[in-house]
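See below for the structure under consideration.
Note that one protein chain of the assembly has been removed; the remaining protein chains are unaltered in position.
On to chain A.
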Amino acid sequence: MPVLCSSCGNKRAVLKRPKTGHSLCKECFFWAFEEEVHQTIVSAKLFNHGERVGIAASGGKDSTVLAHLMKLLNERYNYGLELMLLSVDEGITGYRDDSLETVKRNEQQYELPLKIVSYEELYGWTMDAIVKQVGLKNNCTFCGVFRRQALDRGAIILKVDKICTGHNADDVAETVLMNVLRGDIARLRRCTAISTSSEGDGVVPRCKPLKYAYEKEIVLYAYFKKLDYFSTECIYSPNAYRGYARTFLKDLESVRPSSIMDVIHSGENLSVREGVKMPQQGTCNRCGYISSQALCKSCVLLEGLNRGLPRLGIGKHHRLHDKILSQQPLTEKEERKLKAVDF
């Protein structure tokens, strides 16, 4: 006997919601999923009428579903937003070429303007070239730092008021766990925020409309909606630390499906002891981007790449920042330390 949809009670259920365990028909699932994201947007007051909003588009499932939903909800609920797609071309042969094709198709399908900013034009280095110099082990340091800034720079070129990213509930929960494992209390406190207000010049406010959407439901939604997305993982694999947190979260979810939300609830309700030192946010002396050090991470990494000292941005070398800024030569010992790279 077919299972009936628990919401409308007359159609046949086609899926079991990973988030609640309810059996739903396709239409009721679409409706519930869309409505939830709408509720998130409204209750967290993510946007204001008339704003220009850049959707960070990578061609992957999260950002494709995000672009689809933003377009749909903007029309359904009359948000009055001017939407556009914003993509970063890291310069990864095979991976990014294909995913950018997907983004370009999305541009057509959703009739949203698209802007692509490339690492090559911003930094003079493609990811492929970076990997050649720093090896596979450390490339994600670059990937993450450069990506963050690239989105901001693209957003400034597009003159958007806000960027929304495809981070989903799994990503947020994973980050909470990861920051606990790293003992990073400052990030632990920040990482559950659904939106960041402008932290300084050159940083565009960001938000995560899919913060409470389960990754599995995003896949289900994309599958039943037959959305066009690119599903290959980044060939420069993510770092080990996130890997541990991810595996652990997946295991938690298999024991108790609400775990993802439970971890986020924990993160949202942590209180940090007063007097615990939080890093001071300043700006980079070279490019003006926010930074807790004299030089922002991205400038340090670039300096390292350009001088053939790739380890500069990988270890903790804050002491050397002043030297770099004032263009003093490094000692032989310092040079040796910064050159060695294990592949």
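Heads up, the rule we're going with is that a residue touches a chain if its C-beta (ideal position, glycine included) is under 8 Å from a C-beta of that chain, and two chains touch if they have at least 3 such contacts; residues count from 1.
What we mean here is this: contacts and distances are computed from a predicted model.
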item	value
Per UniProt, the name of the complex member that is left out, chosen from "Protein ABCI7, chloroplastic", "NADP-retinol dehydrogenase", "NADPH:adrenodoxin oxidoreductase, mitochondrial" or "Cytoplasmic tRNA 2-thiolation protein 2"	"Cytoplasmic tRNA 2-thiolation protein 2"
Candidate in contact with the missing chain, chosen from A:R187, A:K225, A:R307 or A:K323	A:R187
Touch criterion as defined above, residue of A:E27, A:D161, A:D262 or A:E334 at the omitted chain	A:D262
Of A:V117, A:I130 or A:L177, the one touching the omitted chain in the full complex	A:L177
Touching residues on chain A - with respect to the absent chain	6-9, 17, 19-20, 22, 24, 28-29, 31-32, 35-36, 39-40, 42-45, 58-60, 62-63, 90, 99, 138, 140-141, 143-145, 147-148, 166, 171, 176-178, 180-183, 185, 187-188, 194, 212, 234, 236, 238-242, 244, 248, 251-252, 254-256, 258-259, 261-274, 276, 297, 314-316
